[in-house]
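The structure that follows is given in the form of structure tokens.
We show some of the complex, not the whole, and keep each chain where it was.
For reference, chains read A, B and C in written order, and residue numbers begin at 1 within each chain.
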Amino acid sequence: MQEFLDIVLMAAAFDQRVVLVFEGDGIYALMKDQQAEVLDLKDNSLIFKALSIYDINDVAVEKESMQARAIKTDQLLIPVVATPRHELKQRLQSADQVFSL
Amino acid sequence: MKISLQINASPYQHQAADSAWHFIQAAILSGHEVYRVFFYHDGIFNALRDARPPGDERDIVKRWSDLNAKHGVDLVVCVSSAQRRGLLEQTVAKKLGGYQAALADGFRIAGLGLLMEAIIEADRHITFGA
Amino acid sequence: MLYIINKNPSQNLALKNCVDQAIAGDVILLIESAVYAVINAAQSTLLQSLDDQVSVYALIPDLQARGIALDQCYRGVNVVDYAGFVGLVTEHQPVRSCF
């Protein structure tokens, strides 16, 4: 995750237009109240909160995945737009490059 | 109870090394003996002396070294897994002063026989992997 | 038998295969990303299909690290810390890591 986010930040630094999409269980990465410190793991929530500093403001979560998990956007670390699957698919379709984690 | 462990995954990319380390802490606190930790497959990459994680992250290799220093836990790196992956070709290891210079403090190199011994001698053998 | 599972059940079928095999007296311990299985809304159907005689445990620090509150857990799930993990290992034989 850490090294994946490094790619995201680097892409922004190279003035690439970056869209972050969270689907399926990927959504859990954005959950509030992650206590990485109990396992002494790296706390990625700080990076997510800092995304806007890097001009990454386009963060989407898949609406169907949110519903299936009964998660509301206010339970997430950062403001996101819940977007239906078919719209997300269209956005991915138009990307030059798709990275998955 | 005697417990031995096997680590099959590289550090950082997988949580295996973290889970095993926390498990061992708890096992020692509960009064159990950790008989051996055997590093196999990509697990051998836990032993690289020169790992330098960013300053704000846990140092997994150092954790293992400390575990050996404080509790005498036997840390064994599989020689065939290591040679296959380039951890310690002899000619280079010699330049650095033998195997021990490629491995972090507290690790030793040995064959699969020591894994078998651990499995047979310990009451439980627990695998952590990718 | 104690099964240890570490993979998210929406990405990997290790938990499902283990649920299919488990028999009375078996114990399933969920660690790392496998703890996502306990979230009520998500995979509880998988756990519901288990025999009553098979107990399921989730590792508390892995729940906490992922921001899963204990009250989000499926009611049939027990939770343990690492000392409890060690306890499960000493109480059961054999132990199978389904990694």
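Criterion: a residue touches a chain if its C-beta (ideal position, glycine included) is under 8 Å from a C-beta of that chain, and two chains touch if they have at least 3 such contacts.
This one's a predicted model, so the numbers in the text were calculated from it and none came from an experiment.
Q: If each kind of chain appears just once in the picture, what does the full set look like as a formula?
A: Taking the whole complex into account, we get A x2, B x2, C x2.
What we mean here is this: only the chains that are shown with their structure count from here on.
Q: Using mean C-alpha positions as chain centres, tell me how far chain B is from chain C in Å, no decimals.
A: A distance of 26 Å separates the two centres.
Q: Express in whole angstrom the distance between the two chain centres, defined as the mean CA positions of chain A and chain B.
A: Whole-Å distance between the two chain centres: 34.
Q: Please set out, as single numbers or ranges, the residues of chain B touching at least two other chains.
A: 15, 22
Q: Among the residues of chain A, pick out those that touch two or more other chains and give their numbers.
A: 39, 41
Q: State the interface residues of chain A toward chain B in the complex, per the touch definition above.
A: 2, 39-42
Q: Which part of chain C faces chain A closely enough to touch in the complex?
A: 8, 10-11, 36, 39-42, 61-62, 64-69
Q: Quick one: in the complex, what on chain A touches chain C?
A: For this pair, the touching residues of chain A are 24-25, 28, 31-36, 38-39, 41, 68-71.
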